[in-house]
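Note that one protein chain is taken out, while the other chains of the complex remain in position.
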Amino acid sequence: MNSYIEATARQRIHALIDGFTEILPPAKSWTSPHLPQLNAPVSFDDGVIIGIGQLGGHRVFAAAQEGGFMGGAVGEVHGAKLVGLMRRAVIDKPAAVILLAESGGVRLHEANAGLIAVSEVMRAVFAVRAAGIPVIVINGGSNGCFGGMGIVARCTNAVIMSEEARLAMSGPEVIETANGVEEFDSKDRALVWRTTGGKHRYLMGDCQMLVADDVAEFKAAAIAAIDALTGKEAGSVSLGLAGLEYDQSMMAQRIAAFGDCHEPMEIWEKLGIAEPEKIAMLDASAFRELVAEQLTHADKNQNRAPAQEMSAAVDAQINQDQQVYWRQVAAQLFPQGHTITEAADFLSGTAKVNGITISVIGTTTHTPIGVEIALRQAQAVLRTVRDFPLRPILLMVDTQGQRLRHRDEMLGINSYMAHLGKCLELARQSGHKIIALVYDQALSGGFITSGMMADACYALPAATIRVMGLPAMARITKVSEERLIELAKDNPVFAPGPSNYERMGGIEAVWEDDLATQLLSAFDNADPVDQRIATGATRGGRSMAQKVVNAVLSEPVS
Amino acid sequence: MAATGRWNTLQINRVQRLERVAQVLGTDLQGKILPQTRIGDLLHAALEVGDRVCIEGNNQKQADFLAKAMTQLDPQRINQLHMLQSVLALPEHLDVFENGIASKLDFSFSGPQAGRLAKLVSAGKLNIGAIHTYLELYARYFVDLTPRVALVAAQAADRQGNLYTGPNTEDTPPIVEATAFKSGIVIVQVNEIVDVLPRVDIPADWVDYVVKAPTPHYIEPLFTRDPALISEIQILMAMMAIKGIYAQYEVKRLNHGIGFDTAAIELLLPTYAASLGLKGKIASHWALNPHPALIPAIEAGFVSSVHSFGSELGMEDYIRARSDVFFVGPDGSMRSNRAMSQAAGHYACDMFIGSTLQIDLQGNSSTATLGRIAGFGGAPNMGADARGRRHASPAWLKAGREARDGKYAMPRGQKLVVQMVETFREHMQPAFVEKLDAWQLAQQANMELPPVMIYGEDVSHILTEEGIANLLLCRTDEEREQAIRGVAGYTAVGLGRDQRMVENLRDRGIIKRPEDLGIDKRDATRDLLAAKNMKDLVRASEGLYQPPKRFRNW
Partner (left out) sequence: METLVFRFENGTRQLPRNPQLVGVVSSGNLEVLVNHADLQSACEIEINTAAIGFATIWEAVMKDFNARWQLANVRIAINDMGATPAVVSLRLDQAIEASLEATT
């Protein structure tokens, strides 16, 4: 038995993909332009291996993230390699794209560049799927798949995990630091794995296949997934309304049925597992058998009114000024009037722009994005797609990031965020124009799947856009706060303001003065193709990414 | 009992204390049992100013409820206490000094409190009598450091006051015996009070007061090592240890010091050692805590017997199911005994192998670092030649011959004491130095001698990733120094070697590189580990081993 978890990314991809040929190999030395400024070493492949090969007789494109380097996190070059690989896949049309994911998400050392890159990877995954090519994630590394990559994983067609791997949004240490050890004891590793590990995700339906920590088993599972997705069930490869509506109702039921549970084993019991405490010790095949026997479905779940869920779940931070602020902005955006209402920090309604009705969906009070509010937004998007063809959508963004609670991780916040991303992508593919406006705050995970999924994202001059606060960043990167502040002064990668995101192509423009006119112009100019890498290069804020993508597209491979 | 008061002052004083307690507690005292809420009153009545008090801060088990109660004493009533304990483990152990209740300390090891201890000493809040090894300290309880009052921890008591100390018996027997048989007072905190004990570890006659603590006494899982963290370098060193020393000397009886280096050896027994045909020939009898990393070797049939200093959290059921190997009572649960295990390690083992922080040019090794008074624990007992030993074994005779041939008229055996260390530690700190930090620490903390863990004269071999230096075969101080430099790699000490002398030592087999032992470095991969992670250990134990939460990832 050959352990997947012990192998390096390079060893894994060569073991899984027959005849693997690497694109942009280490000898070409496409290294990070940002790490040296923080005195961090670079890696010749920037922590990700991309290339082409064969799997089960199919021609496939594949990528493997090296968890040992920077936690596998996504920086500018790393992200551009993935985006380039997937853009090339859309052209070359392999049978599938396989991502051997192992990542902490956004590479903090590259801050803004990493954040934008992760959302570009998400858009690239959707583009591959739209071309009818399945994207499959293999998640079996010790670092797991977190943050933005946790969202990306759930944007793909299938996730294959071992029980040693984890799939989540925020790490337990982050949650414990933010909200205390009673919220999530990060040292209780058994709890961490019950909450975010492969077995739990399989039981929840967020992971489609659960295998032992064995390269051969991962390989067999990947081949089975490709066969399933390119065979009779090929219709599910691209996003579709019916599929997403089904997903959405499942996700609502998940909150209704399990939203009150504190402990994953309570959920397993409700799902029909007779002896949940025995699950942990079962090996992969015994586990799969037991689940097939014992798992019952939705009819056991109770239904609760959505409003109850919302008020029960969301932490209310009453700030009168903040609540009113969105109204001020709306008044400036919509001189012809709007019907937007606010309920527990969730904004929804319609507005008139140049005589045309648009849907408005958003958040206020810097609310953290938990499972409920992510779902609410997704429901509003699908309602628009279903009932109002071609109606434009405006996302109003004000969030402090993903909610840092054990409960949200247990229920799979990364899946809810991914679902929102999929709904927005479906809307775009169905012809809806989508514009986002960061009118107050946009932080990390809460931003990736809303603002950064729009056709174009704009910001008000006073908006704050950031991956993470500097003190926390200093702690994690082990770079002094002074040094980060110094860098933040004139380095677009680190500075938190919207003008930096504009320079890097993440934000299309910053709106001063007449918001209504600029909104109209934004809808007129909305482009369904993700142009942010090109924009970043043209504006000079992010030059490597475009070069990497060009190199990936042009490198000759047999 | 004679009332003369000349030759039985201790007995008379003991009775006075018991009477004070009876008066203060009244009907709250049921036989020997008192409620948690009266512990402060008990201590105020039972203790007297200047008492020698032994509290169980063991290596693992902590009488934490009693330690906390001690910090809450009124220093106007109780002060000048002389504390005796194996380990300063809890903050409360030093709080009693900050609070003016205790003023003098005799101990063995301070681990997590080492930094704070150093600060208290330099601030004059605490006067250290001496720093001991565990066995020395217990020995002095019977000579010149007899406790007047003992504060101990047990798993359970019955209503008469008999105690069950179970797998974590550890230091309790000598502490209680010394105290009880010099008219002292024994106070014990228990996790539960039951009608029938599984077995009696300490008879009620030796016990004066029993209190059920609000939470079970704290036990630290010190000896669990996650195989996932073992590196290729550690595996290479383990291979050299097995082939270059265990096999060479036929080491059957041994003790492993704590650490990942020795965990790697334990995990290589069923694989690498077995492939060399060594099963049954080495590593059969152990003085060792129940290391989870030893499970595969036990299952593979390498191990006949293990006697333990303490227990290890999560191993209880496995031990029960392997009573041929471990020391298990008629009730089925283990009994450990640190004092006896230390004696076993000293006299009945042919080899000690362990890691350290610093080694100097004579082979003296120390774990002392500046700003921390860490102490010794038990290592010096295992890591020392046992000059009082008389019975022979092949390993002992061979080592003795290597050390003495051509040198002395009277032949003797010698214990193998192996120091195993990577040449560089974390942050590129060299393990080999010209002068140990211990010298500076001794000056800072006013110690008579630099705190050396293992003296160079007792070290038989030094093993690094560069090879093995056999100091037994060295005939001069200069040879010894160059042998050490020869395995010190790229540290300043290593780079300062006399190249020619080192090559000569290698020719004579005093220094052996991996190649000289027939070891191919490319074979030193994690695939050699009999278990690569905690789950593998659990599987090897047939599900009997239950690792504490912090070690699980399932």
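Residue numbering begins at 1 within each chain, and the chains themselves are lettered A and B in the order written.
As a convention for this text, contacts are C-beta pairs under 8 Å (C-beta built on N, C-alpha and C of every residue); 3 or more make two chains touch, one makes a residue touch a chain.
Nothing here was measured: the structure is a model prediction, and the numbers come from that model.
K.L.:
Specify the residue from the set B:R320, B:R506, B:K521 or B:R539 that touches the hidden chain.
P.N.:
B:K521
K.L.:
Looking at A:P36, A:G337, A:G431 or A:G540, which residue reaches the missing chain?
P.N.:
Only one listed residue reaches the unshown chain, and that is A:P36.
K.L.:
Using the document's definition of touch, tell me which of B:I233, B:L397 or B:A442 contacts the absent chain.
P.N.:
Selected residue, touching the omitted chain: B:I233.
K.L.:
Which parts of chain A are in contact with the chain that was left out?
P.N.:
Residue positions of chain A that touch the missing chain: 8-10, 25-27, 29, 36, 39-45, 66, 68-69.
K.L.:
Please output the residues of chain B touching the missing chain, sorted low to high.
P.N.:
Residues 231-233, 422-424, 426-428, 465-466, 489-490, 495, 521-522 of chain B touch the chain that is not shown.
What we mean here is this: only the chains that are shown with their structure count from here on.
K.L.:
With touch defined as at the start, can you tell me which chain A residues reach chain B in the complex?
P.N.:
Touch list, chain A to chain B: 3, 6, 142, 163-164, 187-193, 197, 199, 280-281.
K.L.:
Under the stated contact criterion, what part of chain B meets chain A in this complex?
P.N.:
Residues 228, 526, 532, 538, 543, 549-554 of chain B touch chain A in their complex.
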